[in-house]
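All protein chains but one are shown at their positions in the complex.
Naming follows writing order (A, B and C), and every chain is counted from residue 1.
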Amino acid sequence: MTGTVNILYFAALREQLGREGQQVILSSNTMPVATLVQELRQHDAKLDEVFAATPRIRVAINQKLGGFDTCVQPGDELAFFPPMTGG
Amino acid sequence: MTGTVNILYFAALREQLGREGQQVILSSNTMPVATLVQELRQHDAKLDEVFAATPRIRVAINQKLGGFDTCVQPGDELAFFPPMTGG
Amino acid sequence: MSVRVLVQQAAFDTGAETARLSSLSEQVGGMGLFIGQVRGGDGLLSLTLEHYPGMTETILHQLAQEAMQRFNLLGCTLIHRVGRLEVGAPIVLVGTAAAHRGAALSATSFLIDRLKTGAPFWKKEEFANGHTAWVDAREEDEHAAAAWMHTAPSSS
Partner (left out) sequence: MSVRVLVQQAAFDTGAETARLSSLSEQVGGMGLFIGQVRGGDGLLSLTLEHYPGMTETILHQLAQEAMQRFNLLGCTLIHRVGRLEVGAPIVLVGTAAAHRGAALSATSFLIDRLKTGAPFWKKEEFANGHTAWVDAREEDEHAAAAWMHTAPSSS
């Protein structure tokens, strides 16, 4: 079974990519964020360039902070962003 | 040369003594607070009783915290009070 | 409920927020407040605050609940503004109510330290010369947030 994951980008990442997000179809039922990112970068030169140039990218899975080893599944909401600077 | 010292009492001390203050004539040109208190207690049974019953009496000389070894002179304003409880 | 969380573009009313905390309980003896505002300098005109709608509110509620328990609060308030804010404009209000001052003030520090690096907000600077730049996370802010992980909960 495969399905889509909804990806969001925030702040500098959003600006540099020139998009607020995208829908991607998972190539397998579940995979670590790192694997998904690797696949995306292979097929998207802009994404590859921006991710390569941005240190310390954070990830949230279903609006909860996670790591690049966290697994994603169809239907998940994934977000990438730089370190947070609130307050 | 002798002269008067103005004494003020605050809070529980004021209430127990039944007075807000008093003027006293110094028996010498200058003396430590402790000596003045000793003289006052010898001549004032109420003051002796209240000072004996009150631990940790604080003293201010000319509105500045001092000690019982601080010297007073004619014209000084002396104040006795319990530990402070502001805020 | 004694936790109040708001993410909004509008300014907030510090007096009204204090009054709410004050009247939560007769047991309130002290309130701590922190208000952050856009600091000028180097030709800065404004900050524009971006956030992650949904996640922001969830994280702020979690932080507030953690503070309520850790410091035995009687109430707390987190208000964070988003959008474009000019120099001098208030950005964030943290408010706490507790029986005693120690808990109220510690909880205030805890909340602003944790919020700085733990809630999905990002700041973009706009300068008088037209230059714009995303604010980098400060290492000292990350240390301040991390320090709360290593200290024992205070009961005072």
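General observations
We adopt the following convention: a residue touches a chain if its C-beta (ideal position, glycine included) is under 8 Å from a C-beta of that chain, and two chains touch if they have at least 3 such contacts.
This one's a predicted model, so the numbers in the text were calculated from it and none came from an experiment.
Taking every chain of the complex into account, the omitted one touches B, C.
Only one of the listed residues, C:Gln9, C:Ser23, C:Thr132 or C:Thr151, touches the absent chain: C:Ser23. Residue positions on chain B in contact with the hidden chain: 8, 10-12, 15, 56, 60, 63-64, 79, 81-87, in rising order.
Within the complete assembly, residues 13-16, 18-19, 22-23, 26-41, 87-88, 90, 99, 101-102, 104-105, 108-109, 112, 140, 144, 156 of chain C touch the chain that is not shown.
As a working rule, only the chains that are shown with their structure count from here on.
Chain pair with the highest count of contacting C-beta pairs: A-C.
Chain A and chain B have CA centres that are 75 Å apart. Centroids of chain B and chain C (each the mean of its C-alpha atoms) stand 49 Å apart. Contact with two or more other chains is made by no residue of chain B. Residue positions of chain C touching 2 or more other chains: there are none.
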